[in-house]
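Reading through the structure tokens given below for one structure.
Of the protein chains in this complex, one is absent; all others appear in place.
Note that the chains are named A, B and C in the order they appear, and that numbering of residues resets to 1 at the start of each chain.
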């Protein structure tokens, strides 16, 4: 009989549903060491939280994370609230001896990230940042192939994470566009994913030269905050985060790279793409076709080389054997289920799965270097936190 | 408080997991009229059934479908056992007043399908055949666009459902390759999906000229059935179904079409593709890229026309608003969840969702015409059962 | 110093320019055994012919093919006039001892094709039918790979040649839509290319079951023929050829295939596509991306197999070394240049290049079987002419 493990969850919106689903699906499809019990869902808006709880089977709802994270019947705390709240919750949870899974980016500042990491280390709990794209089967396959040496020595990283949900200047000033809550804009929200993928697949980033841009500088206040302005028009407020961030990077191993994160790339919904060129081959991936991995190999016979589309849905591919036969693709939410599965295995093995809080802190150091470079206009070396 | 509705499920393998998941997910993500209770899972191999039941939360397991389908606490019977068992189970369930959801194809013969349909009609229960590909958002969007007249008068259907899981002649003689259990091979298993999609999107098929082929005529017996032959080699048995089926078709509305269903298309895992050409535009779809719909319109300005890849992941697209933001694609299993959602809505509305058993019987009539044409070498008119 | 060889050319429209260009380019880019002299261009409309002659450097223009093909200073006759004129010109040319290159299809009837073939054989001249798509580098590469056994035993052919230039019912009744001149419609014009490719790549076709369709049965007369009808409207005439032709086929070697040729596939400009599935791999090609060959191989390591896009622009690929560096693709007209190059080499080697008139006659036999099947509704065996 599988042992159970109890989860407290902080958050309830988009990410709330993605995580709730993952906690439910993990044990249904995978052979996990613990069967998760969805114990308590915690949100400021208890009414909204109750709806998610009902939909996904959380046993209880609670309005105070402080209470939830210290309950003795809780083993795991999963944090999906806005970035400015991560630090306090994570530290409290770790100090209470809970294992902590935290949505990305780990924090809004490097200092906060470090504090979270140290707290988890001191408490000796399992920690993990949910950079979920690592756990797309095609990406995990890319990692294996690179580790096998199949593309040789890496020379180029080319990462573009493109979205377009704020192209319209009338799109309102939601929390993700406010620096105080979100920390940064495209950079921290989606650029952080690119950084995580680059570090996972290529190696540590040494230095960056960056540019950020806010194309639409004012937006209508969201309905909840809104009111008529003095002149009778819709009230507006300043956008305090970047719409787009671009940077060049050097890697410790000699590779070089370009990165772009933007929410203004009309026609790109969730175009988290990367291409890696090595001395023996190349690899490319785009989340909009998440079940495919592109691969080129100089080991193929001359005259018959070409970019190969590997449909990463074979039972041989990472995570896939738990699901469906070849050619029956997976979707976005599966990456969260895989994260939960690995987190549970990490707890059983008493070793934090990657990226743990230390690793997430290093990504935060890259974000910080980018912001500093964008402000100063010069190359900035990335602090090595490990 | 949502009313509950109780399900008995027959089957437990690949389809057992897909359906179990759908019954669980429907109420978590959609606003359904009833919350399904996973009451009893029924399978000949009770041990194997118990594993699936544990994984997905079925309350009970049972070895006799006869018993399960007549239990007074059961509202719905969902049938995923091999095709040769559909008739008896469905008729018993209907006669017991249960609503019946049945995997495709409806039956192994037209006569069986008719009997099932008549039983459901007489009992006045809700019935549905699970041709799940209809409920891929991109396909449901195609249906809307065709219904809106966006591609005009349809002239061509081009359907190819290609797989490759039996390319290797050493792949064993599993039940799907045995006529007595499966009815037919690629034709009934995957060709039936193409027929359903063609009938859904284009209209009724009038006549067919067909060819079937079994490329590998003998295969090793599967482990369970196997033994050493007299000569000491691995025992083999005859493949009694088609590896591939090809047919031309005329439609009632003047369109013409080609169809191909094969399990021998090396490199095609689940390539359920169709293209439809009309007088004003065209549409194409391939399940291996299930989140995309291809669309060409003569209404676009001259010189700027082109095939457009619609990423069918917008909240505006059918079924999508229940899931994730744009660009965060769905997977194979979601089509089953959508089927369950529509089935529950059909029960609430007291109207069988399409394709119901009548509709499934018409698809069976096409299958029968194809087999007769393949045997006789002449065009065969499709019986109109409605 | 390279020997020269003199060409008489019959025709001057679309194909006139494609062939004229080929005769000019052959010696500029390839090491050919003879340097072609563009001696005389022959066309009924001498004015129009003179324009083409001026553009491409034909030395003379002439209104009578009878005269041109018998001139003693002519070595080669190249025939690009409508299909109903091929027989007489080719026979006259062969009897005058000229080598004959003829546009496809060889003739409008099998009887005519045979007469042409016999005349060429009797006169012992070099003959060739210009099925130019064979000489796309990617297609010639496919042939090499199949010959090397790289896709194993062939099981499936899937050929679709789709165009859309007559989708509009107001498109006029040009000569290609008139049976007396063109012989057939999509079938002979583009379906013939598919047959040639299938025979080249897969093998001889044994039998066919076919369907033809004319969707738009009347069209406006072209300007030249037009007049006001009695009722004051634009005069119309009947379309006497097929808009589309579909057929199933069996091959001598056990493969089976589907074919479709249509001018009514909205959005497909020149979509000459085929896919071939074999026991070890598969190959696919689409002329709209003529510089690419798709290839799937079961010899690639498990878990890393995928469809590979070979950019067939390497110097290693057939014909390519005469042109540009890798990645600098070729266009439509290059296929004609390659045909001329091979024709010149055939003359030097005293051996007709493939497809010669014998081979073209066999394709004509397939066309004839398709027409008979479409009329009779039964499978028709293909006459073996060789």
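We adopt the following convention: contacts are C-beta pairs under 8 Å (C-beta built on N, C-alpha and C of every residue); 3 or more make two chains touch, one makes a residue touch a chain.
All figures in this text were calculated on a predicted structure; none of them were measured in a lab.
Trainee: In the whole complex, not just what's shown, which of A:12, A:56, A:200 or A:247 touches the removed chain?
Mentor: Touching the chain that is not displayed is residue A:247.
Trainee: If the hidden chain were put back, which residues of chain C would touch it?
Mentor: 14, 17-18, 20-21, 24, 27-29, 55-57, 163, 165, 268-271, 287-291, 311, 313, 323-334
Trainee: For chain A, which residues touch the unseen chain?
Mentor: 151, 155-156, 158, 160, 162, 164, 167, 209-211, 213, 215, 244, 246-248, 250, 254, 256-258, 260, 262, 264-268, 275, 277-282, 296, 298, 305-307, 377-379
Trainee: List the chain B residues touching the unshown chain?
Mentor: These residues of chain B touch the chain that is not shown: 141, 145, 293, 295, 300, 302-311, 314, 316-317.
Here is the rule we use: only the chains that are shown with their structure count from here on.
Trainee: Just curious, how far off is chain C from chain A if you go by their C-alpha centres, in Å?
Mentor: Spacing between the chain centres: roughly 54 Å.
Trainee: At what distance in angstrom does the C-alpha mean of chain C lie from that of chain B?
Mentor: 41
Trainee: Residues of chain A touching 2+ other chains?
Mentor: 311
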